[in-house]
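What follows is one structure encoded as C-alpha coordinates, with my remarks underneath.
With one protein chain held back, the other chains of the complex are shown just where they sit.
Now for chain A:
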Amino acid sequence: MRKLILAISALALAGTAAFADPIADRKALMKANGKAAGALSAIVKGEQPFDAAAVLAALTTLSENASKIDVAALFPAGSDKGDTTASPKIWENTADFQARVDKLKTDTAAAVAAPPADVDSLKATLGTIGNNCGGCHENFRIKKG
(Lines give C-alpha, C1' and ligand atoms only; values in the text may rest on other atoms or scores of the structure.)
Protein backbone atom coordinates (compact mmCIF):
# COMPACT_ATOMS: atom_id res chain seq x y z
CA MET A 1 0.00 0.00 0.00
CA ARG A 2 2.71 2.36 1.02
CA LYS A 3 4.60 1.57 -2.16
CA LEU A 4 1.53 2.19 -4.25
CA ILE A 5 0.95 5.57 -2.68
CA LEU A 6 4.59 6.44 -3.24
CA ALA A 7 4.33 5.33 -6.83
CA ILE A 8 1.21 7.40 -7.40
CA SER A 9 2.82 10.41 -5.78
CA ALA A 10 5.89 10.01 -7.90
CA LEU A 11 3.74 9.75 -11.02
CA ALA A 12 1.72 12.79 -10.01
CA LEU A 13 4.93 14.68 -9.40
CA ALA A 14 6.30 13.69 -12.79
CA GLY A 15 3.01 14.73 -14.39
CA THR A 16 3.19 18.06 -12.61
CA ALA A 17 6.72 18.62 -13.78
CA ALA A 18 5.76 18.01 -17.40
CA PHE A 19 2.49 19.91 -17.52
CA ALA A 20 2.46 22.16 -14.48
CA ASP A 21 3.29 25.35 -16.19
CA PRO A 22 2.24 25.65 -19.81
CA ILE A 23 2.79 29.40 -19.57
CA ALA A 24 6.46 28.93 -18.68
CA ASP A 25 6.80 26.22 -21.33
CA ARG A 26 5.42 28.29 -24.17
CA LYS A 27 7.45 31.31 -23.07
CA ALA A 28 10.63 29.23 -23.20
CA LEU A 29 9.65 28.08 -26.68
CA MET A 30 9.10 31.63 -27.90
CA LYS A 31 12.39 32.77 -26.37
CA ALA A 32 14.21 29.98 -28.21
CA ASN A 33 12.47 31.00 -31.43
CA GLY A 34 13.58 34.57 -30.89
CA LYS A 35 17.17 33.45 -30.47
CA ALA A 36 17.07 31.40 -33.66
CA ALA A 37 15.45 34.24 -35.60
CA GLY A 38 18.09 36.56 -34.19
CA ALA A 39 20.89 34.37 -35.51
CA LEU A 40 19.33 34.44 -38.98
CA SER A 41 18.69 38.16 -38.82
CA ALA A 42 22.32 38.87 -37.94
CA ILE A 43 23.33 37.17 -41.19
CA VAL A 44 20.73 39.06 -43.23
CA LYS A 45 21.95 42.34 -41.73
CA GLY A 46 25.54 41.45 -42.61
CA GLU A 47 26.68 41.36 -38.98
CA GLN A 48 27.60 37.70 -39.39
CA PRO A 49 28.92 35.93 -42.51
CA PHE A 50 26.62 33.50 -44.32
CA ASP A 51 27.21 30.04 -42.87
CA ALA A 52 25.04 27.33 -44.38
CA ALA A 53 25.40 25.03 -41.36
CA ALA A 54 24.45 27.76 -38.88
CA VAL A 55 21.48 28.75 -41.04
CA LEU A 56 20.25 25.19 -41.23
CA ALA A 57 20.68 24.77 -37.47
CA ALA A 58 18.61 27.88 -36.72
CA LEU A 59 15.90 26.86 -39.20
CA THR A 60 15.82 23.37 -37.69
CA THR A 61 15.34 24.87 -34.23
CA LEU A 62 12.42 26.95 -35.51
CA SER A 63 10.88 23.93 -37.21
CA GLU A 64 11.29 21.65 -34.19
CA ASN A 65 9.89 24.29 -31.87
CA ALA A 66 6.93 24.78 -34.17
CA SER A 67 6.20 21.06 -34.12
CA LYS A 68 6.18 21.20 -30.32
CA ILE A 69 3.27 23.63 -30.30
CA ASP A 70 0.41 21.39 -29.25
CA VAL A 71 -2.36 23.93 -28.76
CA ALA A 72 -4.29 21.82 -26.25
CA ALA A 73 -1.23 21.18 -24.06
CA LEU A 74 0.53 24.55 -24.29
CA PHE A 75 -2.60 26.69 -24.35
CA PRO A 76 -5.06 24.86 -22.08
CA ALA A 77 -8.31 26.66 -21.31
CA GLY A 78 -7.82 29.22 -18.56
CA SER A 79 -4.16 29.83 -19.29
CA ASP A 80 -4.88 33.38 -20.36
CA LYS A 81 -4.77 34.09 -16.60
CA GLY A 82 -1.45 34.62 -14.90
CA ASP A 83 1.83 36.07 -16.07
CA THR A 84 1.02 35.82 -19.75
CA THR A 85 0.28 38.02 -22.73
CA ALA A 86 -1.91 35.41 -24.42
CA SER A 87 -5.17 36.94 -25.61
CA PRO A 88 -8.55 35.37 -24.71
CA LYS A 89 -9.12 35.38 -28.49
CA ILE A 90 -7.03 32.17 -28.63
CA TRP A 91 -9.91 30.36 -26.95
CA GLU A 92 -12.64 32.34 -28.70
CA ASN A 93 -11.20 31.57 -32.10
CA THR A 94 -9.21 28.37 -31.64
CA ALA A 95 -9.64 27.30 -35.26
CA ASP A 96 -7.88 30.41 -36.57
CA PHE A 97 -5.18 30.06 -33.93
CA GLN A 98 -4.62 26.40 -34.87
CA ALA A 99 -4.47 27.33 -38.56
CA ARG A 100 -1.72 29.84 -37.81
CA VAL A 101 0.23 27.27 -35.81
CA ASP A 102 -0.10 24.84 -38.72
CA LYS A 103 1.14 27.48 -41.15
CA LEU A 104 4.20 28.10 -39.00
CA LYS A 105 4.88 24.34 -39.03
CA THR A 106 4.52 24.22 -42.81
CA ASP A 107 6.66 27.29 -43.49
CA THR A 108 9.48 26.28 -41.15
CA ALA A 109 9.50 22.68 -42.38
CA ALA A 110 9.67 23.93 -45.98
CA ALA A 111 12.66 26.11 -45.08
CA VAL A 112 14.49 23.14 -43.56
CA ALA A 113 13.69 20.96 -46.58
CA ALA A 114 15.07 23.55 -49.02
CA PRO A 115 17.46 25.72 -47.02
CA PRO A 116 18.50 29.07 -48.52
CA ALA A 117 21.85 29.01 -50.30
CA ASP A 118 22.77 32.68 -49.98
CA VAL A 119 21.96 35.86 -48.06
CA ASP A 120 19.30 37.04 -50.51
CA SER A 121 17.31 33.84 -50.36
CA LEU A 122 17.75 33.75 -46.57
CA LYS A 123 16.25 37.23 -46.44
CA ALA A 124 13.19 35.97 -48.31
CA THR A 125 12.94 32.89 -46.07
CA LEU A 126 13.18 34.98 -42.91
CA GLY A 127 10.52 37.30 -44.30
CA THR A 128 8.14 34.39 -44.88
CA ILE A 129 8.75 32.93 -41.44
CA GLY A 130 8.62 36.37 -39.79
CA ASN A 131 5.15 36.98 -41.23
CA ASN A 132 3.99 34.07 -39.10
CA CYS A 133 5.29 35.77 -35.94
CA GLY A 134 3.53 39.06 -36.60
CA GLY A 135 0.46 37.38 -38.09
CA CYS A 136 -0.19 35.48 -34.88
CA HIS A 137 0.85 38.24 -32.47
CA GLU A 138 -1.43 40.67 -34.30
CA ASN A 139 -4.60 39.13 -32.89
CA PHE A 140 -3.56 36.60 -30.28
CA ARG A 141 -1.18 38.50 -28.05
CA ILE A 142 -1.98 41.45 -25.80
CA LYS A 143 0.79 43.89 -25.02
CA LYS A 144 0.68 44.50 -21.28
CA GLY A 145 3.74 46.69 -20.78
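The rule we apply is simple: a contact is a pair of C-beta atoms (placed from the backbone, for glycine too) under 8 Å apart; a residue touches a chain by one contact, two chains touch by 3 or more; residues count from 1.
We adopt the following convention: contacts and distances are computed from a predicted model.
Participant: Please identify the absent chain by the protein name in its UniProt record; candidates are "Carbohydrate ABC transporter permease", "M48 family metallopeptidase", "Cytochrome c, mono-and diheme variants" or "NADH-quinone oxidoreductase".
Facilitator: The missing chain's protein name, per its UniProt entry, is "Cytochrome c, mono-and diheme variants".
Participant: With the missing chain put back, which residues of chain A would touch it? List them for me.
Facilitator: 33-35, 37-38, 41, 45, 82-83, 85, 87, 126-127, 130, 133-135, 137-138, 141-145
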